[in-house]
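Heads up, one of the protein chains got dropped from this complex, but the rest are sitting where they should.
Then we have subunit A:
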Amino acid sequence: MKTQTSRRTLLKKGLGSAAAAIFLRAKTARSHNIKRYPNSCGVLVDMTRCIGCRSCEAACNAEQKLPSPALPFDDRSLFAQGRHGSKRRTDENHFTVINRYDPPEIDHPLFRKIQCNHCQEPACLSSCFVNAYTKTPEGAVIYNPDVCVGCRTCMIACPFYIPAFRYSSALHPQIVKCQFCYETRLKNNLLPACVEACPQEALLFGKREKLIKIARHRIRNDRDRYVDHIYGEYEAGGTSWLYLSSVEFDQVGFDTTIPHEPILNSVKNFLAMVPMVLTIWPPLFAGFHLLAARRARAEKTRQENNREKADEDV
């Protein structure tokens, strides 16, 4: 979670570009490209293997030094909990959460793990106006609390409802979300804590491309076990975390209405119009002004002429 660039260089860069930014914005806005890392890693979650033991939750809790929960991790009554009639979600003390679903067509429950999906084209990243998010070559989408202003636009933008805000703190509020254990593990070639903790091998860590191949393979080899869909292959432009399920994904809490293109695409319309306004408006309105001024002058001379004529007539 440390700053990638030191604050000083940030400051220098910031000051340097601040003046130019307002004039160059149009260009930068158009050239917004999130680097795609072909080698990025991911995790394949095979929900048919998950038994809902919540070992991953416990591991995450320990790894991220989060406060210990009110109920122990093996307490299953928790699955019935959730506020406002919805399931539990990630919040400032839970970077990952396991929820239980009981789809009618199968005779056993399914468990869905949620955490940041580490999107290929993260909406959180593209909506943040201070660049607090970084997509690392390993695929992790990490967040830098040192520059965050707390506007919470990233929470609006994330289609998976992942980032949470530490509302309870007056002095150190910040966005909290799964960081793919980037600083403590991923960077050092270690497995994420949750993956390591899973006793069922429901979580498989690897290169995203390879995970997709494995997922395809599993689906092909066992058509009764899986629905033919890898959730995350295309959703929101593709995510690093991928899911396999034995029932349709909308039955186990996944949002299947999320478009396949990146969230940023729906904003592009507006971003494209910005340079047009910047270039067309000034001459257009200056022109209007000249016209209006000319008309006013003409009107004045006409009145004067009329008056003179009237004087002459008298």
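Please note the rule applied: a contact is a pair of C-beta atoms (placed from the backbone, for glycine too) under 8 Å apart; a residue touches a chain by one contact, two chains touch by 3 or more; residues count from 1.
The rule we apply is simple: contacts and distances are computed from a predicted model.
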Exercise for the section: Could you check which of "Oxidoreductase", "Methionine ABC transporter ATP-binding protein", "Ni/Fe-hydrogenase 2 integral membrane subunit HybB" or "cytochrome-c oxidase" matches the UniProt name for the chain that's left out? Expected result: "Ni/Fe-hydrogenase 2 integral membrane subunit HybB"
Handout entry: Omitted-chain contact residue, chosen from A:A132, A:C181, A:C194 or A:A215
Key = A:A132
Practice task
Touching the hidden chain in the full complex, which residues of subunit A are there? Just list them.
Solution key: 7, 10-11, 13-15, 17-18, 21-22, 24-25, 28-29, 31-32, 84-86, 89-91, 123, 126-132, 147-153, 155-157, 159, 161, 163-170, 173-174, 255, 257-259, 263, 266-267, 269-271, 273-274, 277-278, 281-282, 285-286, 288-289, 292-293, 295-296
